[in-house]
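Shown here: the complex without one of its protein chains, the others still in place.
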Amino acid sequence: MSDAPGSASTVARAVINKYPDIESKPLDGNKVELIVPREKIREVVTMLDEEISDALPESMFGVDLTENKYELIYIFWSHEGKMLIQLRVQLEGETPEIESVCDIFPGLEWHERETHEMFGINFMHHPDLRPLLLPDELVGKFPMRKSFETDRSRMDETGLAAPRPRPKPGGESS
Amino acid sequence: MGFVGNLGDIFKILKHVFRQVFRRPFTYFYPFEDRPYPERTRGRHIHVRENCTACGQCVRACPVAAIRIDKEDKKFEKDAALYFDYTRCIFCGDCVSSCRFDALYHTPIVDISEGDRDDLVYGPDKIETLDRDPLEWRGRRFR
Amino acid sequence: MSPDILDEASEIWFGPQHVSAHGWATKLTLVGDYIVECDPNAGYFHRSAEKCLEFRNFRQGSMILERICMMEAFLAEYPYIAAVEKIVDLEVPERAKIMRTIMLEFNRIHSLQFWWGQFAGELGLFAMLLWPWVDREYTLDAFETLTGSRHTISYETPGGVKYDFTPTFLSKMEIALSRVKERMPVFEDMLAGSPTFRLRTEGVGHYTLKQALKWGLSGPNVKACGLPMDLRKDDPDPNLAYDMIDWEVPTIHNENHPGECDAFDRLLQRFKEIETSLDIIDKLLPLLPEGPIVDPKARAKANRLPEGEGYGRVEGTRGVTTVWLKTMEKAQTPWRAKIRGPCFASYYSLKHIVPGARFADFPAIFGSLDPYPGWWDR
Partner (left out) sequence: MVGSLGGYEMQFDFFTWFGGLWDWIWGILLWFWGIIKWLVIWILDIINGIWALAAVPENFMFLFRAVVMPGLIFLLLALIFTVWFTRKIWARVQDRRGPTHLGKYGGYQLFADAVKLMAKETIIPDKAKRWMYRILPSLLLIIVLIPFAFIPWDPYWNIMGPPGQAFGDLSVSLVLIFALLTAVPVFSLLIGWVTGSKYSLIGGFRSANNQFASEIPMVISSVGPAMLAGSLSMYSIVAAQTSIWYIVLLPINFATFLVASIASVGTFPFDAPVADSEIIFGWRTELSGIYFTVVYFAEFAEQMLYSAIMVALFFGGFNGLPFLPGIVNFLIKWLVVYFIFTVVTSSFYRLRQDQIVHLCWKYLLPLSILNVVLVMFAIVYIPGLLPLVIGG
């Protein structure tokens, strides 16, 4: 059902009244964000696939929030409705688990492989979770995590050395 | 699209190629001839010690930390010696734009190749002057 | 795949040291001359650009992005700038908006000129490989006059533009663009008009619009199927000047296979893209007002950003290029930066497009998708 450009909110409302425990947050322009719990990701993505005829799986990536708290963000774009749907999933644990959606949107297959090798988030039922980009010695070290220590010997020469006020969630960030 | 159509295309392509064969080629003899470099070209740097006030803005602005400052080595009353590490420098021009005292300039010289890596770290003496030893090879002057 | 086919299949690496596969590799399973399975392999160019972005402040971050894809440096660095401008609201002066748009379109022409030569070289005609690259020299000369460097230009900063248009640059741009216009019929004869070219590209690398969207393809690879999906029209960026002029998105509508496209349609589509870019630049040049080229408070505001997330998007020559930034309160460097290149999807889609084609078609399919290893390896 692709209709007037203002349809991002209509799609969001359709998703909400089907799954009440998802809350949505409109972003600027024709974009909407849905906070999706971990186990409902497949249902929401299949529903998006049916709702929006020409959904484009733009990207899927993880964010490390220190203390084994991760966040997965799926971004879909539709040309007909000129709308952008962003799904946000909160994850917990040393190697969190989530359902893979690459059979619905094949475009996300490599995004999931990359997130798996960079953050250690396991995608169940993914056809081949081989490492995509990393050389062999970095496989399993999950380099994009904040806990991956990098060579900081020349940090004082760059202009970034000033102590940055940051929320102190404990983990020492970049 | 038909035999005659293809034949027409083939002869059109041959016309283009034949006309190209008798045209002057575009390339030039690089080490001996060179193309005119525009004046904004971001080549190697020149450090003007008179204007320098050792503020270190250029060191902070550099994304790859290619500049090392040595504040004790003074030639004028308030300046510093800069060591440009051209193995790291990416010629982005941030140091020149962040220097408020016009002490750093780019020059259109881009062929800075050296024998070994530590020659590429231009010390205070090398960074100030443009002249360098001419490169002779098999009786031909390259630089 | 029925098992008995596979037992007499031979595996060939279209490998990293290959003449025409510099820096990427694909494992092809061949039965005779037909490709049965294609497994693209990424990671040869991986320089962890996203991790480096976490150690660069907001003025230096765009320099990493422009080194990911040298052919479209302006277009590669713009999403990072757009993301920063979404997090902190910098008001970009009118002149800077138009200069940015002109340079983005000029860079699109440059990137397509490069692609002409590369695609013709992959198909074997080295004359056509070097002719467009001769014209590219004039374009690079114009870039060097404006910014000082041919490829790694680092031209845009958060809040505006670093270098102003000078009369010499405008004359050099005029020469470069007139050179493109005058050589266009010659290249049309040599590319679309050549019978051997049509033999090699018609019906090769064929996919439907539905498949393309499912794989995440965008840009010319989708517009060649007839869908006018162009970010410059769908999601006009407030800091660019696409909505100031009226132009329409070029698409190809092939009558004998309406909703689908093959290598030849993608070529025609890219010819139209160049004509649209030329048309946009001609319309925008007279609108260039006088005035400042960067927001005066940009340096102060873009030093430490408030908490927030920004999603910068631009329509690159190869598809949608996006950068997603997340920043912590008062931090000089982004907390997390995600770069999504257009060729990530087009390289992945080889896995579905190539099986069934012949071994000699692989360079044609690969070349027509206009891939660039920097985008999927970052």
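Every chain is named by a letter (A, B and C) in the order it is written, and numbering of its residues begins at 1.
Here is the rule we go by: a residue touches a chain if its C-beta (ideal position, glycine included) is under 8 Å from a C-beta of that chain, and two chains touch if they have at least 3 such contacts.
Computed from a predicted model, the values in this text were never measured in an experiment.
Although it is not drawn, the missing chain touches B, C when the whole complex is taken into account.
Residue in contact with the omitted chain (choice from C:H18, C:K330 or C:H352): C:H18. Considering C:M70, C:L130, C:M184 or C:L285, the position touching the chain not shown turns out to be C:L130 (whole complex). Against the chain not displayed here, chain C makes contact via residues 10, 12, 18-20, 33, 120-127, 129-131, 134, 194, 196-197, 199-200, 358-363.
Although one chain is not shown, part of chain B still touches it, namely residues 10, 13-14, 16-18, 20-23, 25-27, 29.
Here is the rule we go by: only the chains that are shown with their structure count from here on.
Counting C-beta pairs in contact across A-C and across A-B shows that the higher total falls to A-C.
Chain B and chain C have centres, each the mean of its CA atoms, that are 26 Å apart. Rounded to a whole number, the gap between the C-alpha centres of chain A and chain C is 24 angstrom. Not a single residue in chain C touches at least two other chains.
For chain B, the set of residues that touch two or more other chains comprises 61, 63. By the touch rule above, chain A contacts chain B in their complex via residues 154, 157-159.
Residues of chain B touching chain C in their complex: 6, 9-10, 12-13, 16-17, 20, 26, 35, 37-38, 40-42, 61, 63, 90-94, 97, 106. Only residues 29, 54-59, 61, 63-64, 73, 75, 77, 79, 82, 84, 105-111, 131-135, 143-144, 150, 155, 158-160, 162, 164-167, 173-174 of chain A touch chain C when the two sit together in their complex.
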